[in-house]
Structure formats: C-alpha cells, structure tokens
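Report on the following structure.
With one protein chain held back, the other chains of the complex are shown just where they sit.
Let's look at subunit A:
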Amino acid sequence: MTDQDKILAEVTQSDYKYGFFTDIETEIIEKGLNEDVIRTIWEKKNEPDFMLDFRLDAYRKWQKMKMPNWAYLKVPPFDFQSISYYAAPKKKPKYQSLDEVDPELLETFKKLGIPLDEQKHLAGVAVDAVIDSVSVKTTFKEVLAEKGIIFCSFSEALQEHPELVRKYIGQSVPVADNFFAALNSAVFSDGSFCYIPKGVRCPMELSTYFRINAANTGQFERTLIVADDDSYVSYLEGCTAPMRDENQLHAAVVEIIALDRAEVKYSTVQNWYPGDKNGKGGVYNFVTKRGICRGESSKISWTQVETGSAITWKYPSCILLGDNSIGEFNSVAVTNNHQQADTGSKMIHIGKNTKSTIVSKGISAGKSDNSYRGLVKVMPGASNSRNFSQCDSLLLNDTCGAHTFPYIEVGNKSSIVEHEATTSKIGEDQIFYCNQRGIDTEKAIGMIVNGYAKEVLNKLPMEFAVEAQKLLQISLEGSVG
C-alpha cells in the first residue's frame, strides 16, 4: 500500500463524530399517515383554518403522486405509513434565561457547538434552534424586532402573523411541486419564518440548526424567508444528527421570496448521519429548496456544504422572474463509504437580463456515488440572459463514482449559456510537487482538496466557514486540515 492509499484508506474509515442521542421526553403521535393525522397535527399546533385546507390539499395531491425514481440513486423502498409524523419535546420550554433550559438539551447543543449562549452575541448570531420539529428557544428576537424583522418559529408565525404566512406560503414551492414537497406541505411540524421589511438590512446572520433526535420520526421542516423591497438578509442553516441505525427520513422545504432589489443569501452546512462504513443506517435527505426572485434586480444565492446523509436528493433552485435578477448556486458535496448524493441546481430564467452562476464541486470517496444534476432553462422572453455553470468532480479512489447530468434549454437568441464539467483524480504530479517542497502526502491531499473546495467555501459567512472546514475534515479525516 502506498502512502497515498494508506491515507485515503484512513480517510475513508473515520467514524461519525456527532453520533450521540439526547434522552428527552418526547410526545409522539401514532405511526402512519391519513387525514386524521393531518387534522391532529393541525389541532395540536392550534393553527389557523387556512392551514388545514393547505395541508389537506397537499395530502390529497400527494396520494396521487409517486416517489420519483429518475435520480441516480438507489433508494430502498420506504413505507410512509411506518413513521410517526409528529414529535414534540413534551415540556415545551418557555424560559426567560438559559439557566432554566433542560441541561441535557444544552449539553447536546454544546456538543454540536451551537452558539445558543450569550457569548454568541459577540459572534452576531441569532439562533432559532429546532429539535425534533418544535422550536425550543429563539434568541435575539428583540434586537431584530427593533428593526421590524420577524424571525421566529413557523408555529409562532402562524399564531402572530397568519396574514403574512398565508400570503407567501407555497409561492415558490407549490403544494404539489413534487412528491416530497407535497408530503412536507401536508405534515410539516415546524420550522423557521423570517420576514425582512422594506429597506432593512438585517444586522446579523440569522441561523437555525436542525437535528433529528427521536427514533423513527421523520422530520419535516418548513422554512419561509421573505425579503421585502430593498432588504438584505443572510441566513444560515446547519444540521447534524445523532447516530442511529434505522434510516430516517428528512423532507424539508425551504422557500425564499425576494421582492424588488432584495438580496437573500442562504448558506447550508449539512451533516446528517451518513450511515456506517457498511452503508447501514443514515438519514435520507429529500429536500426541496427554491427561491423566487419576484422583484426586479433581486438576488438569491445558495451556498451549500453537503457532507452527510446516506442519500441526498436536493436541488436548491432560483426562479428568476424579475428583470435583472440574479441567481447563484455554490456547492461542495462530499460522499464517502456508501453515501449517495444527487444534487445540483435549477435556474429558470424568465425575466429579461437575468444572470445565474452555478459552481458545483463534488468529492467522492469510498464506495459512494456523487451526482450533479442541474437545469438551466431560458424562457423565450428572457432576453439577454446569461448563465455560467461549472461542475467539477474529484475522485479519491477507484470504487466511487462521479456523475454529471446537466440539462440546458435555451429559448431565445440573445442569451448565452455555458456549461463546463470535468472529472479527475488528484494528480500524482500535484502530490509530487508538494512532496518536493517538503509537504508530506497526507498534508498535500488535504491542501489539494481544500484548495479545490475553496472557491465555494469562500462564499460562506465567516461563522460558517470554520464549521464547514471542520465538516470536510470529519468527512475526509486525516488528510484535510
């Protein structure tokens, strides 16, 4: 075994470091899904009437849909009746200060490194922490409230701002958009809601952490971000999940609506439990994320670092409806062991002079499969539109796979669409070059992988960049510094 092989072998054999389980009493309703379950969720959450119609409509449409099978994934058959669709921490905490919060929960957060405590004020992070679907604690709300920013859990938003939710929900991800979005619309339990009023620049990075905790409960998060005219917000989402043997389903929906000249930056670090070395267990991550640039000159950018999940099915997209609007997608996806990822982006150009950029970096190791799948569609009316896509894949050994499936559809003559993709392994000459300069092979691989992903990592906000590096390190242990 050469040095390089040894290092790669070590890399591919690291264990998942965030595997732990917090013993909190949770309230779980019966397994299975039917209209009664949906009514129960609606009742338990004490939601306004329009939500029941919304949920039932989604459920009825979902029943007629089939699980998509076009992705380059091997998804084991999944029984949607075998999971419980609602789990809430039993004692819903309403604490004034951190001291009152269940210490065990705080311990969990500490292990995850969630900045829930006061120190994080300095870091400028307001956290809406979500454990198993119900928001536990929202911080910095007052600071934000002064500016008129609404940042709260989805349930709270439904109680306090039902008119806003009603106006915007389903606008960028319609209930029957796809199988998983419909399922989410029917049964989503909680999530985050964010509204930035006209002309307000959000002074801090908003962030939310998701975790799957209770066994056998699917997590159906729903996030809705509305940026009104001339506003700006940067939103962070990060997730880690405890180790668990049974597969867990995660079908979240994120909707972003950007009005005139608004800008939304959405960053994700995803590190759900990927399953063990033999491909046992792990989270199924079927997420629908879509932003719609409704207003002119608006901008939505997605940045993601995907290192976890046994199966990832995720295509953060932008609908560029307003003239001169801009969509961006930057992604680093790492797959190891038996992980499978089919991820990419959709850019739909509808308005004139719209621009979009896609940068996707895939890193495959172990026996994993990593696919980029993307659509760039320029409608006939979207004159002078511009897209540039680049997707690179890096293969770390001969048992993994890297695949690229771009779709490009152009409907007018004044637009320019370019797509580039390359696939390669780390060049021996590159490693040799580093060795020559006294850098050992392990560090060299780390440097090369990091340099490869840098273009995307640079797009992350400061607070997240550190965590993203950490996650790369965990995923490709031993070689990445």
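Criterion: a residue touches a chain if its C-beta (ideal position, glycine included) is under 8 Å from a C-beta of that chain, and two chains touch if they have at least 3 such contacts; residues count from 1.
By definition in this document, contacts and distances are computed from a predicted model.
Set against the options "Sugar ABC transporter permease", "Fe-S cluster assembly protein SufD", "FAD/NAD(P)-binding oxidoreductase" or "RagB/SusD family nutrient uptake outer membrane protein", the UniProt name belonging to the omitted chain is "Fe-S cluster assembly protein SufD". The chain omitted from view is touched by exactly one of A:30, A:53, A:160 or A:420, namely A:420.
When the omitted chain is restored, the residue from A:248, A:303, A:404 or A:441 that touches it is A:404.
Remark: the residues of subunit A touching the chain excluded from display are 70, 72, 378, 380, 383, 393, 395-425.
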